[in-house]
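The complex appears here minus one protein chain, its other protein chains still in place.
The block that comes next holds chain A.
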Amino acid sequence: MAPRIPESWNKILRRLKKKKVVKVREVVSNLPFEDRRKGDQPNRHYDTNSINTTKYTVWSFVPQNLFEQFHRFANVYFVAIAALNFVPIVNAFQPGFSLIPICIILVITAVKDAYEDYRRYKADKELNNMSCFLYSRKHKDYVERCWKDVRVGDFVKVVCNEIIPADILLLHTSDVNGVCHIETANLDGETNLKQRRVVRGFLSPDSPFVPEHFNSTIVCEKPNNDLNRFKGYMENPDKKKIGFDRKSLLLRGCTVRNTEEAAGIVVYAGHESKAMLNNSGPRYKRSKLERRMNIDVFFCVGLLIIMCLIGALGHVIWLGSFPDWPPFEVPDENGKFTSPALAGFYMFFTMIILLQVLIPISLYVSIELVKVGQVFFLSSDIDFYDEEMDKLLQCRALNITEDLGQIQYIFSDKTGTLTENKMVFRRCTIGGTEFSHQENALRLAAHGDVDSDEEEAVGPQRGHRSRLQFNSKNKSTRAFRRCHSAKAYYYGGYGRKKSEARRDSEVAFSSPLETDVTPDKKLMKIAREAANQMEMWCEVRCSSDSASYVDFFLALAICNTVVVSTATEPRHRVTGPSLLKPSIKSLEKLHSFLQKMKPGRISQVLSSIQSNSDQTGGTNQISPSPSGTSVGEENVAGECSSSVSGGFKDSGVSSKASTDSGDYAEGVKVRDEICYEAESPDEAALVHAAKAYNFTLMSRTPDHVTVRLPQGVLLTFEVLHTLSFDSTRKRMSVLVRHPITREIIVYTKGADSAIMDLLENPSQEKGKENKITKNASKTLKHLNWYAKDGLRTLCIAKKVLSEKSYEQWSNIRLEAEAAIENRDELLMETALNLETNLTLLGATGIEDRLQEGVPDTIEALREAGIQIWVLTGDKQETAVNIAYSCKLLDQRDTVFTINTDSKETCESILDYTIEEVKRYAAVKNTRTKLFKVPVDVGTVYPLEGAGPTFGLVIDGNTLSLVFEGNLKMKFLELAKHCRSVLCCRSTPLQKSTVVKLVRDKLKVMTLSIGDGANDVNMIQAADVGIGISGQEGMQAVMASDFAISHFKHLKKLLLVHGHWCYTRLSNMIIYFFYKNVAYVNLLFWYQFFCGFSGASMIDYWLMIFFNLFFTSLPPIIFGIMDKDISAETLLGLPELYKSGQNSEGYKWSTFWIAMLDAFYQSLICFFVPYLTYQGSDIDIFSFGTPINTLALFTILLHLAIEIKTWTVVHWVTMIGSVIFYFIVAIVFSATCISCNHPSNPYWIMEREMADPVFYLVCIITPVLALLPRYLIRVIQGTFVLCPLLKARQFDKLDKEQRDEEISEWRKRTRSREATVPLSNLSPPTSPTSPGNSGHPLGRTLTFEAPLNVDLGNDGTTPPGRSMLNGTEIEHSDTLHTQSAVTENIYASIPVSSADRTGDGDRKAEDDSDAFCAGHQRSFSIMTI
């Protein structure tokens, strides 16, 4: 609708006042100026923290709202007409009259806008008056103030669980490490903790922070909306500069967690804060229906012009027919008569005024109201309610509800959308040995069964509850943990929805499903032994194998950014072993033991207690059995170890009696309830897996990470560097110093493609070579298995650095960190330098479980005629397997797989495949022609019917070839014939390109659904974007038009609400066109009897009210509430959705039939009274009143024929409208003696109502007028020509019968689909051997270019190579494949890559972002 005006006037003025255009912002402390006047304040030019999101102020409301409303074409038209009416020579009504409708419409809209604005105002006020602590020089302390009083340059203190009032540069925290944790859930929905640190080098941690002493100048960027960009420096009076970046910035709206208190100086406040700059309002889109409607509005304009021309011409002819000036022709003031031609010219405009209603202006207002109602029903549907998250369907785009009913293509993300994105550790391979984790698989299966059994038995809602019960075990502790959370404000969405702190369930990735990993027995034993051996530290390594086991688990536990927190205090991070207070006695013993064994820092190794409280503590953790422990202990050789174990036993058993038992017990308890706060579910899954093998991550600080080994020894590694995950490298590394060996170790984990190429060169040592190669190839083989099982794979590798090379590297690294320019590039380069020559430790397989109800939903959507494409960044094998398991691909489908590297090959493959497909299609067509089933269920839809179905799998590489090589049309041609298309390894940009391609070239309605930042592009590209508000933050939701919480909700959203919204709105629009034309034509016909003079026989007031009040409410109610088919039937028969896809509710023909009907009805409505009153002494308004009345009856009864469901509301509005009409008409004609000049309503209605002819006319005319429509409906109802009608009949049946009928129908359609048996067709000759033997029924045709070695076929070639091809795409994958290439490409990556890719990919850039290989949450730097 109208473009939003971003600021209200005064703000614009304020902007204008700012003279200086500077590139940076300088902030100094306000404290020295505390008592000064405002004009002397150094930071006075910056916005204060008071926010005002209202569009209007009390004073500016009227002009500004009018200004906005006049952005609409419709309103301008109306005003132009009204203005025209003020020209005396052409006016049709009294000038004032034509202003009434526009005024009423403006007022209604203004009231709506004012209400919305008032709500914003209230929310602002509440926000502005929240309290925070400001430093005051007078009080020498922080004092409580309102948010709105915060100014740039103030010092603000935030305490734990408080919301940050403005963008604050962190200068002090209570944490010794100068770290502060924030939760950005309010900003982006990510619930994990993000670390922020005090500006480095600003203060030494020990000296207290006194704001008054702050005398530096802060120089930073001007306010911008990039959450991930913030740079600047602090200039001390001595000209020393201290740099800082976004890691020191606390963002407004975030919540402080885990930190007692933090303080800093405000740099951006209020509207200039990043959160506010990011807060964009609701989006406006035009729906397909509205676009279609606007065309028809132009038809109406054409019609109007034709009618006016007829009027003008008629007037000329009429005037010319008189031999002299007749007595009824009125001359002008000077007594002169207007010449016929000129009068005709004037008459044209008069006619426009008279017939203006032909353009359905009220339609626009009505549509808006109807959509408000539809959105209300959409968002109050309890089936979309997710109890766990307390989330509903969220409509962010308010005006495309009906598009939901017309979707033809769905583009879906895989991870998090089809799958739960709840990562579960499934299996792993270590050193070439695979551990299948049978027990774990069984557990997961059992878990799934619980869900699905319940599901089938009692339907979705009960199933839901059962899951809740499953979680309830955890609930108590979690609730406790979050009970201090403060009120939070949610900034996104339409309006600003205040929400309570989010539910616990979504806080951490910690459902029992994910946390409980049942260890593999064999591996458990090996791990324990290996750990024991390590603990013994026999000088000679027992075997490198066992060491690699330990390394593997250590890597799992260490190589991440998981934060450990406990349950006792709200998100209080476990900062170190100090929390655990084991008895001194045992500590000493252990120390002495360790000192004897290996020189090392005492503090780094602490003993702990072999806790057996795992079993008793009441958590869900399935702990290693006590016997396992004893095995470990028994195996320990040598006296030292026995003393260790003795120590354990000593402390463990005796602790309760010991003096400090209280503390100790608490320590135990605390440790029990360890929670992992991971930034991605993959990370958490791995840490939980390590924990299951008793390599428990105990604590993490920026510098240290502590892991408890199976025997309870706590190893504290010094963390030298963390090279966090980024989408380019697709891996992360942690550089630690081993506490005992003092070795500097790099642990790396990443996507197989990212790791495999970086493995150490086997040719160094002869003996090793074999083993390493064997190891790698075995691992690769396992990885392929995993991928085929639909698991997400990660490789774990390690590297030991020499002290010297570390020093070299760290120097470069430090330099890079200190660099101001090109810092990101340099950091990347150093990371790439380090991650070479890795030793492969093993790999893990993580299962991403399919979301509830996904296969069912996909099947239903498919039946509804929707083509579903999955666009994923995942590996092909994983994607294909998920596709099979969620019924996207069927076992019987013929699947074409296209992976190639050369354009030519790609083209020939496409050509070949298209031919192949067409061959089938041809066969199919002849078949259907031969056995044409008598059409008893409506039209035969395209893409439906018998014959083989095709699936297409294409990878991102090939896809880019398709785009570059102008093969788009061929690709689409092929894709059109395929039931489903799977694009793997595609980048976010590719995703959106595909969506745009399909949308623009095939001219279809598209819907994108996704949950992550990588889906933002495609969500925005599609006609309808749906975000899943799941685990991955809010970016997708922010970009979406609708946000749902599960993929399965899509079924009801499209099939039921989409269908309803579409049919409702299209019916209402058609009805509005009809209504206006029918009514206006009454006036038009009258022109033939009044000399085309623009006279109206209906009283002006009644005429205006007719549209505004008497006939407006029923169609609006119709548009909101009419229900042609019940939800149950719609869900049962998805193919009913096709009617919306084919735009059957609103077609070219529908519109013109309605127009014709309108003409017919108006003819009847005019000429029946005309013939009745012909030749009588009837006066003009006595003639008009019955016409008006019977038009009301006709128009309302017409609606009554169209209404499918009569609820109380329908009855009330219908009957109410009629009664209202009579009351208004009677009162009006009884009271208006001479109040309404040219018309003369006095006592007319009363006289009419006393006249039997009035009733007789009012009875026969509507009946006659509606007869054709009624007959057509009867015939349709009798012969049941369309499926929708048939489905409506089902609704009349009782539930069992209906179910029976539905299944009967479905059986019938299915059998029709299957009329052409597959075996009758000659199989196509495949260019390569069929792959994918896992699906014996399906024939898979895999096309591969000779150059390309596909992972699936040849395991020995590192998969990364397949990506390395001469395409122009600077795919991030190529970065690590060859170092020579790397540098070149690297240089071409712009620093501000995040800017280029837009806000959506912010998350990917976050360097504290999670490690998520294979996930491709990345954006790629690619140029097409």
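What we mean here is this: contacts are C-beta pairs under 8 Å (C-beta built on N, C-alpha and C of every residue); 3 or more make two chains touch, one makes a residue touch a chain; residues count from 1.
The rule is short, and it goes like this: contacts and distances are computed from a predicted model.
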{"item": "Missing subunit (named according to UniProt) among the choices \"ER membrane protein complex subunit 4\", \"Cell cycle control protein\", \"Gem-associated protein 6\" or \"Glucosidase II alpha subunit\"", "value": "\"Cell cycle control protein\""}
{"item": "Residue of A:Ser379, A:Ser908 or A:Asn1142 in touch with the missing chain, whole complex considered", "value": "A:Ser379"}
{"item": "Residue of A:Ser131, A:Asn215, A:Asn294 or A:Thr1207 in touch with the missing chain, whole complex considered", "value": "A:Thr1207"}
{"item": "Chain not shown: contacting residue from A:Glu420, A:Asp1011 or A:Glu1301", "value": "A:Glu1301"}
{"item": "Per the touch definition above, residue among A:Leu392, A:Leu523, A:Leu827 or A:Leu1192 touching the missing chain", "value": "A:Leu392"}
{"item": "Touch residues of chain A, complete complex, unshown partner", "value": "92, 321-335, 350, 377, 379-382, 385, 387, 390-392, 479, 482-483, 485-487, 499-504, 936, 1060, 1089-1091, 1093-1095, 1097, 1121, 1123, 1127, 1168, 1170-1184, 1201, 1204-1210, 1233-1234, 1237-1238, 1240, 1242-1243, 1247, 1251-1253, 1256-1257, 1260, 1263-1264, 1270-1271, 1273-1280, 1285-1286, 1288-1289, 1291-1292, 1301"}
